[in-house]
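Note that this complex is displayed minus one protein chain, with the remaining chains in position.
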């Protein structure tokens, strides 16, 4: 897979583009605003880049994974969160899936996994208009099933939408752990990918 | 329609019931907690009362309208909001519909309708785990269609889910105004009521 | 009083300045970020403009009033709120005073003043790190003293810090109404202005 410079959007690049457009008079002399100028520019960028082939056969990709870095609630990420909030309505439900990655700390003193930071960030995310389709819980050690149910219960998703990923010896084991928890099947249905599914029961765990 | 004392739940009644249960030993000596004791008691109360006939034919009602008073974010209402958050999962989507009533102030000095309080309360409500199915906007004067679209856009619902109700000369005109904006049809589908619909175009406005 | 173009900061102007600095290499090739690049630029702008004489005697002003437009919680205003949050620590308490203007709607149907939107925006503002020193309540009609106490109680300020300004026949009456509620005296002490105070009791109301 080949990715290019444009596969990386930053606040700086987006603002530079918007400022240049403003100078060219694209906004008819209107004051540059985060909404709609910055948020529109982000959406256009994503939509454009999502169609650039990254494989040797030069076919447009079926799926584009966008990592929105930072933490929900950060000012830095706000225009991006708002852009994706609008984007989900623009491209319709079957073309947008929101996966929220959250840390489940396990303080050594008690060893007990803490779900409050996750509850808090999901509340923030939902408040901003994005409802997570998948909640990916990162933890040091494997998380027990009752914690999965607790997250499901307090984060308003089904247990199937909670994916637990503990520290593994190799990063190559991560996709296997995700597949074993039904992520491929979930995304296949959710995004109507129509890909033939691997035989059930072939995963690990 | 006949309603009885039990059709009115208050914080006091619920807590009294829970304290009595605790004294009877129903909770096996465990400390009374808002979650799950109070929230469970609220859900049971609602489910019980929803089945009590209120019409002369003594048939169980098809729909139970619960008014959750106060303002979203108030401590007073928190256990009730949490109870209904859980309730929506317990009774499934086709048996629960959340209508959020919000004031659209129109300060006399500018006359311009203000949608920020509504955006703010919807954000709070969504953060607490309830996504409004209908947003009922109360205003002094009729609200223009572009305000409806603004609310739709910033509150993450379709324009059909935004119902505008301005001050009317008689409270009996309110249902007509709601019907004219498609509320009956919406609820019929959303709650799978299977009632024969009035001919389209028979409403006012 | 003479104000110049620089007395008006916009998102666009700030971003343009930051992008230009970035191109000149001021940030040593680092990615432009809202924090610290944008927020620093805002603070520098304010500090610079605050010293530009606006009176015929060409003396530097004693006070600079900055109106931060928009609504608390808007993405548009976030970098500005964050800039002023930092600014209050940079310039010390006696050089910074935060006045929060909020609408108290009085729906015609009940006539009752609603303080919830104010409570909600103060909560948001405090959460973002700015505690209002003055809460300026805009309303159609005069607000009763018990509402002032309610706002004081639920917004964590003394009643003296709540200033009520109803619609007046002329905008020139506004300063008189503010003075009558002790604003001049409050600011004199709060900002250590050392100005001789007008005789008490000379205001209206």
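So that you can tell them apart, the chains are marked A, B and C in the order they are listed, and the count of residues begins at 1 in each.
The criterion applied here is as follows: contacts are C-beta pairs under 8 Å (C-beta built on N, C-alpha and C of every residue); 3 or more make two chains touch, one makes a residue touch a chain.
Just so we're clear, the structure is a prediction, and the values are computed from it rather than from any experiment.
Visitor: Out of B:7, B:33, B:47 or B:158, which residue would touch the omitted chain in the full complex?
Guide: Counting the whole complex, the residue in contact with the absent chain is B:33.
Visitor: Looking at the whole complex, which of A:36, A:60, A:117 or A:175 touches the chain that is not displayed?
Guide: Here the residue in touch with the unshown chain is A:117.
Visitor: Among B:44, B:76 or B:167, which residue is in touch with the absent chain?
Guide: Spelled out, the listed residue whose C-beta touches the missing chain is B:76.
Visitor: Where does chain C touch the missing chain, residue by residue?
Guide: Touching the missing chain: residues 85-86, 89, 123-124, 126-129, 131, 153, 156.
Visitor: When the complex is taken as a whole, what residues of chain B touch the one chain not shown?
Guide: For chain B, the residues touching the absent chain are 10-12, 15-16, 18-19, 22, 31-35, 75-76, 78-79, 82.
Visitor: What is the set of chain A residues that contact the non-displayed chain in the whole complex?
Guide: 71, 73, 103, 105, 107-109, 114, 116-117, 119-121, 123-124, 138, 140, 167
FYI, only the chains that are shown with their structure count from here on.
Visitor: Any idea if chain B and chain C meet via the same residues, over half in common, or different ones?
Guide: same
Visitor: What's the rotation angle, in degrees and to the nearest 5, for a C-alpha fit of chain A onto chain B?
Guide: Copies differ by a rotation of 180 degrees.
Visitor: With centres defined as the mean C-alpha position, give me the chain B-chain C separation in Å.
Guide: Chain B and chain C have C-alpha centres separated by 36 Å.
Visitor: Please work out the Cα centroid separation of chain A and chain B, and write it as a whole number of Å.
Guide: Distance between chain centres: 31 Å.
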